[in-house]
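Showing subunit A:
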Amino acid sequence: MISTLILGIALLIIGFYAMLTQKNLIKIVIGFSIADTGTHIIIVSLGYLRGKTAPIIDNAVNAVNAVQEVVDPIPSALVLTAIVIGLAVTAVMLSFIVEMYKKNKSLSIDDYQELKW
Partner candidate 1 sequence: MSIWLRVLYAFISVSVATVYGLMLGGIVRKIYARVHGRYGPPVWQPFLDIIQTHSRRVAVSHGNMFLLGPVFRLAGGLGTYLFIPVIYGSAVFGNFSMAGDLLLVMYFIFFGQLGMALGAGNGGHPYSPLGIARGLAQMSTFEVPFSLAVIAVAIQYGSLNITTIVAAQQGGFMNWTLFTNPLAVIAAMISLLGMNMHSPFSIVLAPQEIPIGPPIEMNSSFLGILQTNRGLFAAAKLVLFMNLFFGGATNLLEMVAKTFMIYMFSVFVGAAYPRFRPEQSFRFFLKWPTIIGVLSIIFISYFGGVL
Partner candidate 2 sequence: MVSPIYILIMSLAVGFLLSIIDRAGRKISLTAFYGVLTFNVVLMANWLYRFVFLHVPTLVINTAGFKAPISINLELGLMEAFVLFFANLSGLLAAVYLFKKFKETQVSSLILYLLLIMGANGLVMTQDLFNMFVFLEILSISTFALTVLKKSRETLSAGFKYMIAGGVASTFFLLGVVFVYYFTGSLNLGNLSAGSFTNVGLVSVFLLSIAVFIELKPFPANGWALDVYQSVDSGIVSIIAVVNSAAIGFVFYKIMPLLPSEFLTVFGIAGIVTFLFSNMMGLKQDNAKRLLGYSSIGQMGLLLAALIFTANVQPSVRYLVIGGLFLNHLISKAGLFWLAGIVKQDKIKDWGILRSRKPLLVLFGLFIFALSGLPPFAGFWAKWEFVKVLVDAKMFFVLTSVLVGSLFELIFLFRWFTSVVKNTDETNEQLASPGKSKATPVIVFGLMAVISSFGIMRFFYEFNWIQVLPIFAVLAISLIDSLPSKVKGFLSLAAVAGYGYYIYPLLENNLQMFFGVIFIIGSAINIIATLNRKNQSRGFYGFLLMMIFSFGNLLIASTYLEFFLAWEFMTISSFLLILRGQKAQRASLLYLIFSTAGAYLIMVGFSFAPALSSSGGALINVIELVNLPLVSIIVLAIGFMIKSGSAGVHIWLPEAHAEAESDVSPFISAILLKAGVFGLLMLGISYISFTPSFDVFYWIGWVGVITALIGAFMASFQEDAKKLLAYSSMSQVGYVVAALAMITHLGWVSALYLAFNHMMFKSALFIAIAGVYYRTRTRKMYEMGGLIAKMPLSYITVLMSIIAVSGVPPLSGFGAKWLIYTAFITKGWYLQAGVLFFASGVSFLYLYRLIHTIFLGQLKYEHQDIKEAPVWFIIPQYIFMAGIMAISMFPNLIIKPLNVIAMKYFDSSIQIDGLTVISELGHWNGNLVMYVTMAVFAIPFILLLVLKGKTQKVKQFNIVYAAERPESPQTTHVAHNMYAHFRKALGKWTLPRVQLFWDSVAEWSHTLGGFFRRVYTGNGQTYILHIVVYIVVMYVVMGVK
């Protein structure tokens, strides 16, 4: 669990680093995606219990003492929703970039700072 948590945090940091240093709009969005993924991994890792199985009641899990056998289902449920939302946000971002490129033929974030002060 700890290792996944560390992985998640590392991804988060890498993502932010990319967002802060990359000038290309698409790379920034990729950075955002990485950070998003890091977040998802953190979520999952927090709900993970060593030696337990997925919270799906089927043959592998005895319905009677399911609570002892499965990981916490709520983070898993959360992460699904979060992934969907992250996807939507990323999609909107990318569509913006497409439009921006159409209008200005540039993908550098430095070329979009006429609004300031």
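FYI, a contact is a pair of C-beta atoms (placed from the backbone, for glycine too) under 8 Å apart; a residue touches a chain by one contact, two chains touch by 3 or more; residues count from 1.
How were these candidates chosen? In short, all candidates are chains of the complex that A comes from, given by their letters.
In this text the structure is predicted, and so the values were computed from the model without any measurement.
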item: Given options 1 or 2, the chain of this complex that touches subunit A; value: 2
item: Complex contacts: residues of subunit A adjacent to candidate 2; value: 12, 16, 19-20, 23, 25, 28, 32, 35-36, 39, 42-43, 46, 74-75, 78, 81-82, 85, 88-89, 92-93, 96-97, 99-100, 103-104, 109-110, 112-117
